[in-house]
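One chain of protein is taken out of this complex; the other chains stay put.
Then we have chain A:
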Amino acid sequence: MGKEEVSAKKRRKINTSSSSDVTKQNPTDVYKRVVEFEETEAQLRPADRDASLFKKLCQDIRQLFADIAELKNKDNEEAKEKINAKRVEASLLLVALKKLNRLEKVRTRAGRDALHKEKQRVDSTHLLLQNLLYEADHLNKEVTKCLQFKSKDEEIELVPVEDFYINAPADVSRADITKKDEHQLQLARLEWELRQRRELAAACNELVASKDRVAAAIAAARSRLDALAPHLKDVLKATKPLQECLALRLDEKRDETRTASLLPPPLFLLYSNAYAYSDVLGSNVVTVSISGDEDDARRLEQLHNIDNDLVASNDSDSDADNNDEEQNKKKRHHRTSKLSKQEKAEAKKKEVLRKHPLNVLLSVKVPDGTALTLIFSYLLHLKIIVVKFTVAQPKPVTGVSAADVLNGHCILNELYPGDTGNDSPHPATAFVLNSVGISETFQYFISEVGRPYIWAQRMCGLDFMSLVVGEQNINKVIEPSRSLSITTVENFILTLKKRLKSRVELMRELQDLESGKITPAKGDMTCPVRLSGSLTQWQSVGWPEYSQSPSTNFLISEGLVTPNDLLYRAIITRQSAKLVAMVALRSDYPKVAPIFSLTLHWNGTHHSGINDDIRDIERIINTDWVSGGDNIHGCLSNQISKLLTCLDILLETSGSSEFPPDKVMLNPVRGRNRVKPYKYLKQGAGVFVQY
């Protein structure tokens, strides 16, 4: 404790002593100066010597302490004095230690400051370096950017260098400079380009201007022409009264020929030939006219013309036609395929089955006033002719089945052998339908569009047969043949007239039959005897009913009767016996005799499949008919009266009391096959024999 106090006193002393020489200055400065002094002292004194001094001092202190301890052990006065002396010495040494310590502290701080300063310097230098690197990088980039720069002039197409030297004037080309300097060359070429383009643009403007001038001139001329038309019309109108006075049909004819020019080629052929034919024959037998929407046709024609223009104009006439067709075809394919993507199936069908807007009407009359009007239409895409027809009768027909004969499609059926008009005669039709994705065959549309009879195609000069035979290439375009049309038109009109005539006669015959009357043709001697049976019903029947009858199996399986024939059911009764005859008339009746198929209801049901007698009668009716040229009419009635006779014979030879023999017969039955005497022999009063 006492030591501490001493040291504190000493410090104060030192402090006072040290401060005594600076007290003259103000007190704050004293510290500063002390600090400054110490700092400079610390700097001046070398640190390692201080360190060794420090060590030596510490050694001394230890030594002193050890001495003191030794002295304390002695514990005498002398010792105590010594101890005090030693204490003082030690305290002085401690002061020195303190001083050294402070110096050390100052030195350390100075070192730290120096380090810190150095560090800062390094940092700033580093930052500077970074900046410089970045700048360098940026400049590099700029340089590459500049190197990569593309000038607009590279995109401009320039004339080749050789041409440039040949064509460009010397003041532009400056060969002496440009040959050496690539850049100058480029500049020169650009300049030349610019000059040239300017010139061309000027030329273009001039041409456009001249074109406009010409167009204006044309427009003016056209407007003059247009203005002319009303004048001409007026003139025409003015001639009308004169025409009427002179009974000239110039106007109508002109109209028709104008419309005719819009017809598609096949129909035009038909029209021209039929027209010529009717001119010769007189219009009371054959008349020809054109119907349909003229405007539509004109529009269609214009479309055609556009197509035509696309075709090279120096082609010959027929070639142009050809190409036109092909063009049309391509276009059609294109159009249809586009449609198939966009529109519904219905629209597709409609497009494929599209008709030319104009139709040719051909009407044929027979003397009694019945007229048949055929409407010929041209399917634009399928390239075939289809026919519809109407019948006009002078007076109404009584009787259902009789009316059918003239009204049903059957009147045109098989006008020529095998020509039912049930399928398109054009071999390409199926492909065309397929290509637009229509799965139905052409038959499906017949009721809608009309029937494509082969004679109709031939009348229009279309011959698909030659196509099939001649070449395998189905896509070949068929050109209407004029000679074919001419020959067919005449032939057809004659055939149709004949058919119509025979149909009118058949209608009368059926009318009679339906009312139960049988009127054999004049001069017919096959049935001079009284007939006991009577025709009680005559009715037309459908194919299902016909084919269901067991008696007709044989005829159908032999292919003798087809659904195309006219089918009737006749019922003949005599007392309790009822004979049902299914009658099939071929379309070309009376060229081919009707075919009878019989079923007898009497004592059970009998037909030719199970009963020989019925078979015998069928044989007589169907085969023994004499196909003479003169009694060709009324053959159906003849057959029916013959049938009545046969029925009488059959019933009267049966031995039944219901049917007493009434006719003279040589033998009621004859031969192993027990044939009845169906044949009439004109001998004496008339006698029936077997053969």
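In the analysis below, a residue touches a chain if its C-beta (ideal position, glycine included) is under 8 Å from a C-beta of that chain, and two chains touch if they have at least 3 such contacts; residues count from 1.
What we mean here is this: contacts and distances are computed from a predicted model.
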| remark: Complex minus one chain; that chain's UniProt name from "Cytochrome b-c1 complex subunit 2, mitochondrial", "Ubiquitin-like modifier-activating enzyme 5", "THO complex subunit 6" or "Protein SIP5" is "THO complex subunit 6"
| field | Options A:D463, A:D565, A:E618 or A:E652, residue touching the unrepresented chain | value | A:E618
| request: Specify the residue from the set A:G111, A:G516, A:P563 or A:G655 that touches the hidden chain. | output: A:G655
| For chain A, which residues lie in contact with the unshown chain of the complex? | 558, 560, 592-593, 595, 603, 608-612, 615-616, 618-619, 622-625, 627, 655, 666-667, 669-674, 681, 683, 687, 689, 691
